[in-house]
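Sharing a structure here in structure tokens format.
Excluded from the complex is one protein chain; the other protein chains are retained at their positions.
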Amino acid sequence: MNTTMRALMGATALCAVGTVALADGHAKTVTIATVNNGDMVRMQGLTEDFTAKNPDINLEWVTLEENVLRQRVTTDIATKGGQYDVMTIGTYEVPIWGKQGWLTSLNDLPDSYDVDDLLPAIRGGLTVDGELYAAPFYGESSMVMYRTDLMEAAGMEMPEAPTWEFIAEAARAMTDKDNEIYGVCLRGKAGWGENMAFLTAMSNSFGARWFDEDWNPQFDSPEWAATVNFYVDLMNDAGPPGASGNGFNENLALFQTGKCGMWIDATVAASFVTNPNDSTVADKVGFALAPDNGLGKRGNWLWAWSLAIPAGTDSPEAAKKFVEWATSKEYLELVASKEGWANVPPGTRTSLYENPEYASVPFAKMTLDSINAADPTNPTVDPVPYVGIQFVAIPEFQGIATATGQQFSAALAGTTSVEDALANAQALTLDEMKDAGYIQ
Amino acid sequence: MARAITTRRKIIVTAAAWTVGLLIFFPILWTILTSFKTEAEAIADPPSLFFFDWTFENYGVVQERSNYFLHFWNSVVISVGSTLLGLAIAIPAAWSMAFVPAKQTKNILMWMLSTKMLPPVGVLIPIYLIFRDTGLLDTRSGLVIVLTLINLPIIVWMLYTYFKEIPGEILEAARMDGANLRSEILYVLTPMAVPGIASTLLLNIILAWNEAFWTLNLTAAKAAPLTAFIASYSSPEGLFYAKLSAASTMAIAPILIMGWFSQKQLVRGLTFGAVK
Partner (left out) sequence: MSTQHSRTAARAMISPAVMLLLAWMLIPLCMTLYYSFRRYRLLTPERQGWVGFGNYENFLTNPAFFHALTNTLLLVGGVLIITVVFGVLLAILLDQPIWGQGIVRILVIAPFFVMPTVSALVWKNMFMNPVNGLFAYGAKALGLQPYDFLSQAPLASIIGIVSWQWLPFATLILLTAIQSLDSEQMEAAEMDGAGPFSRFFFITLPHLARAITVVVLIQTIFLLSIFAEILVTTNGGPGTASTNLTYLVYAESLLNYDVGEGSAGGVVAIILANIVAIFLMRMIGKNLDA
């Protein structure tokens, strides 16, 4: 029996050792976690340019869908797991993580990087106490994209800066459900980065806010009721079926296949809907600023997907070299030379918008105007204690907004009423804020 | 006359069985077909079943974007490794449960099975912390260990039900002939148990191959298997049905083919020896 046991133990150990031996590691490997958005996939395809310049650095890519990515990098950085050397994160995470001391400062990037060239609104969003904690890969605001042919057929004309009233009227006029033309496509999929990003930005233009100066939730305010009622009514009349499951990607597919009259979403989508390879409506798209209600705030947001280096990475120098390469002016030129100016990652550098070649891109001006019209430090009509336009830059926001997003998604699907959704949102936000110690 | 009825009946039953079989298989067939379409054709209305311009372009794009063979190899190592390790631990346990039953044997068995009912998300953070401290994050060995433990209850239980069918008298007889425990296992038990072990092995490779929670959450680049490969195609921008189909086909093809070739053994495995 002893021999048997020993043999079995040996076999077990052998299996374990065998698999350990299979897992090996390189000295100078930079592991990059990124989103599966078009611009990032393109960056991955251009890896060779970087490795040719830095033959001693080996790049490994982890490309994931946005929600999975966010969950993975957040878990990893908060537990100091150390699986990634470069993380793709947004303007929401950077201030919070920077404050926690989880990120490496990028203030020592070389002069050739020209940090002053970064758009001030974007740079400001990535800086905490004077330290730049992430380099913007692309920046975006939101705007109205619309079908010029359908607008004409409806006998209307899109102003450069429309109001919500105009959007609602145009959407209802363009809708032709028998032919699968839906006047307006808006985000409805639950998630703080999906429907809540849109609704929060929209609510700003309706004069609503998440919290008053004492962090009391405001979902019981008439402004929020007006926002959500307007949204649900509009989508019921002029939105596509299944809207409560549509996020950015789903709406993009709908717009590209010619099923949406208007779409209010990220400016970065402009290059996808005007690209004839992917879009059946490429030559019939017009752009306008996000709508307002005459209260002084527009319903557009500000976001930048950025590259950050976690504190405590094994190879900070190599990681920094990569971040510098991917967000440099040279990278923009590289993409332009291979794929044309329209496909350059937008919204990060002033010099790009001063470039006459880029100015001929149809959506360049509207993108810059939209970004400049956004002010994360002063997002609402009434004063608030937080920064962030389509989010509130506190750690608790993700959880709260995901839960409230579920409520509004259900209201859109018609499984709860708008009143109940707002009341539930108010109750759960209040609970969380008390729990987290903001309200005594 | 009886024969005529049988033949007619056979035709009807055959038609019914084939219809049901094709209906059940259709989603997979449709995915494979879509992977050979262009993105525009993938959402064309009306959709076409076979008559479109066949293209391999999607497979090229998918391979260009991600290292399929690395993920494939990781999946192979993790699923085969965890199954072999699991068998090495489970065979002796199941053996003794089947041939030397004690009072608590059944309770131990049920307890083992109940460990499979725990929601894995509840323990993710603790496991993540343990893996971080032991350096097992993003290693194939780490995943082999986790998947072994996850599937161990099923392995033990399946083997137990097989071993129980082996008549104890044979062992008694062997013992009478002077066989010691070692030769009892090697020369008597093992040959009789091989079919059961083979089907257990097959079923567990499939379960490990398809496990998507731990494999996705405990890996980054080096050890990521095909489940992570799929996660990067789940909702990209723009039209993606054809590329998604190509990636899906690549992810399921190896296990589908293996399953089909070994279906005879597998069917025995699926019955858990409990059906006589």
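In order of appearance the chains are A and B, and numbering begins at 1 in each one.
Assume a contact is a pair of C-beta atoms (placed from the backbone, for glycine too) under 8 Å apart; a residue touches a chain by one contact, two chains touch by 3 or more.
Since this is a predicted model, take the numbers as computed values, not measurements.
In the complete assembly, the contact with the undisplayed chain comes from B:231, out of B:62, B:78, B:144 or B:231. Of the candidate positions B:62, B:78, B:137 or B:152, contact with the hidden chain is made by B:152.
Among A:46, A:96, A:295 or A:311, the one in contact with the hidden chain is A:96. The hidden chain makes contact, of the residues A:159, A:222 or A:241, with A:241. Against the chain not shown here, chain B presents residues 9-10, 13-14, 16-18, 20-22, 24-25, 27-28, 30-31, 34, 43, 45-47, 89-90, 92-93, 95-97, 99-100, 102, 106, 108, 110, 112-127, 129-130, 148-149, 152-154, 156, 164, 168, 172, 181, 206, 209-210, 212-213, 226-227, 230-231, 234, 241, 244-245, 248, 251-252, 255-256, 259-260, 263, 266-267, 270-272, 274-276.
Residue positions on chain A in contact with the hidden chain: 1, 5, 8, 12, 71, 74-75, 78-79, 96, 100, 180, 189-191, 240-245, 253-254, 257, 259, 395-396, 398-399, 402-403, 406-407, 409-410, 412-413, 415-416, 424, 431, 435-437, in rising order.
Basically, only the chains that are shown with their structure count from here on.
A separation of 37 Å divides the Cα centre of chain A from that of chain B. Against chain A, in their complex, chain B makes its touches with residues 39-40, 43, 64-66, 77, 81, 84-85, 88-89, 92, 124-125, 128-129, 131-132, 137-141, 144-145, 181-182, 185, 216-217, 220-224, 228, 231-240.
Note for the complex: chain A touches chain B at residues 1, 3-4, 8, 11-12, 15-16, 18-20, 22-23, 25, 31, 33, 36-38, 41, 44-45, 60-66, 68, 72, 75, 79-84, 247-250, 252-253, 256-257, 272, 278-280.
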